[in-house]
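This report concerns only the one structure given below.
Every protein chain except one is present and positioned as in the full complex.
Up next, chain A:
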């Protein structure tokens, strides 16, 4: 299995991914994973129809995503995973996906969220999910674009949300 990048982005597939990330790393298979998205036929149709990328597109539940990434079919693919929320990232690991790094992409404001950066707002449950991932030795980064620094973001998250750690 070659999952080359795991990104949490509530916009799912969009301009930054299609333009910047696609030209920065090789992607054979773009997998969108989130249980809610995977049960929304309209969203699945949209994601598959409007992605102008020379890669395979799949929309999977968290469980199906992990199963697929461990399958024989995935062995020769360079897979880019886009999930919606940090909670999805934790669920992926819980279900058995190996990952070294989790990248926080766009996380828009939702009720109860607090600001980490201009483009990332975190909820308490999101921070707790990231903490569990950090404790498992997974590196957390926060890069909208490939040109953003590959900084280890956990210390910054810890410092920004001490009340939630």
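What we mean here is this: a contact is a pair of C-beta atoms (placed from the backbone, for glycine too) under 8 Å apart; a residue touches a chain by one contact, two chains touch by 3 or more; residues count from 1.
As a working rule, contacts and distances are computed from a predicted model.
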Task: Omitted chain (choose from "ATP-dependent DNA helicase", "Branched-chain amino acid ABC transporter permease", "Anti-sigma regulatory factor" or "PTS system mannose-specific IIA component") - UniProt protein name - done: "PTS system mannose-specific IIA component"
TODO: Check the options A:33, A:58 or A:106 and report the residue that touches the missing chain.
DONE: A:106
Task: chain A residues touching the omitted chain (full complex) - done: 10-15, 18-19, 42-43, 45-46, 49-53, 106, 108-110, 118-119, 121, 144
